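And now, chain A:
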Amino acid sequence: MNQPLLEIKDLKTYFYVKAGTVKAVDGVTLNLDPGVKMGLVGESGSGKTTMALAVMRMIKPPGTIQGKISLNGVDLVTLSNEEMRKARLSQISMIPQGAMNSLNPVARIRNQILDGLEDHGVKLSKSEANDRLAQLLQIVELPTKVADMYPHELSGGMKQRVTVAIAISMGPKLIIADEPTSALDVVIQRQVMETITRLVRELNLSMILIGHDMGLMAQSVERLAVMYAGKLAETGGVKEMFADPLHPYTQKMISSLPVLGRRGVFEGIQGIPPSVINPPPGCLFAARCPKVIAGTCQEISPALREVRPGRWVSCHLYN
Partner candidate 1 sequence: MTLSYFVRRVFFLFLVVWTAATINFVLPHLAGRDPIKEQMLIQIASQGRTQADAEAMIRTYTRLFGLDRPLWEQYLTYIGNVMRLDFGYSINNYPRTVMDIIISRGRLTLPFVVVSIFISFTFGILLGAFLGWNRTPQWVSNLVVPPMLVLSSVPQFLVALVLIYFVAFRMRLLPMNGAYPRTMVEDWGSLTFWMGYAKHAILPILSMVLVDASGWALGMRAMMVTVEGEDYATFAEAKGLTTWRVFFRYLLRNALLPPLTGLAIRLGFIITGASLVESFFAYNGLGSTLGGAIGNFDYFLLYGIVTIMVMCIALATFVMDMIYPLLDPRISYKAQRG
Partner candidate 2 sequence: MSNISRRDFLRVSTTAVAGALLAACGAPATEAPKVEPTAKPAEEKPAATATPKGPVRPVDAWPVGELPRNRTLIYYNNTPPNGNFALWGADPHQAGWAICQEPAAFYGVHGDKQYMWLAESYKYADDGKGLTVVFRKGIKWSDGTPFTANDVVWSMDTLKRVDGLQKAGNVKATVEKAEAVDDLTLKLTFNQVDWRFFFTSMTFRFDLGDNTLIQPKHYWSTVADDKLREDKFYDPAKGLPISTSPYGVGVSNEQYTNYDLRKSWWAVETGFVDKEPDVWRIQQQPFTNDTLAAQLLINKEIDHPLDLRPFVVASTLAQADHLSTWTGRKPPYGYVDWWPISVQFCTKKPPFDNPKVRWAVAYALNQQAIVDIGWSGAGTVAMSPFPAYPKLNALLDQIKDVTDKYNVLEFNLEKSAALMTEAGFTKDGEGFWVDKDGVRPDADVYAGVPLFGDIAPVVAEQLRQAGFYSQHKAPPDVWAAKVDGRASMFLFGHGGATIDPFDTLQLYQEANAAPMGEQSWGNITRWDDPEFAKARQEIKNTAPDDPKMVELFKKTMEIWYAALPDCPIVQWYHRIPVSNWYFTNWPDETNPYMNSALWHWTMLQVVLGLKATGNA
């Protein structure tokens, strides 16, 4: 456990648009050890998905990525485009958000799975390919005949299982699951999530699970990171965080859950999240913060620091 699998240092993802600079992700620092599952939570627009895309280096102009994202000691930001492309799926892969639309509607499942393999240099004979498909589909609990079907012939849960099969097809070290079950109904959500957690455990992968279902988080992840307006508010072990939230935002968030630890979706806090276009200086939560320190919070942006082992928080309260 000496070398973290993923090491994000001062990651900034800015979009330079006409109206100004959108600081979607602003100075996030985060470590993820091998085999660890981390939850990433925050309100809509807090920069979770952007951060996930930044880690995959899939930010398009006018967006930019600054900082360091190293995976197994390799800085992804400095990789060539081609190297980065190869790293996707084989090193980091993604389980996308919209299960309904994430598969190419005009291609058979077979091709959508094999395309990824083929473009990462895996050459398979026809029978090898069939074996591989059968194996992958079996892992995600789908019948083999799915391979020859089109996406529109599958249910939402089946589609999401296909994306999971694709995500693990090259045996990556890290999986980023971006609200993987958000589009599914509750029963299916649970089945799919069980499959994902089972796979992550069996294959010993690391995972970043993005979402706002705190109950799901409590069940699925070991560590939790809270994002607010493009910045990291707090990270720590999931149990610790629930038991003793440090950041006022985290505190409000957890206290607003109806029944702690059970299924409950974090819907946010009263007040409006701040605009991330040309954000003001100071703590962005200051305007909504019940414990605001007048003079300081509005002026100085709090740094993220480790207040106790494994607990990082960015708040002037803990200076």
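Assume contacts are C-beta pairs under 8 Å (C-beta built on N, C-alpha and C of every residue); 3 or more make two chains touch, one makes a residue touch a chain; residues count from 1.
A word on the picks: all candidates are chains of the complex that A comes from, given by their letters.
Nothing here was measured: the structure is a model prediction, and the numbers come from that model.
What touches chain A in this complex, out of the candidates 1 or 2, is 1. Interface of chain A with candidate 1 (complex): residues 56, 58, 60-61, 85-90, 93-94, 96-98, 100-107, 115-116, 119-120, 150, 152, 163, 166, 170.
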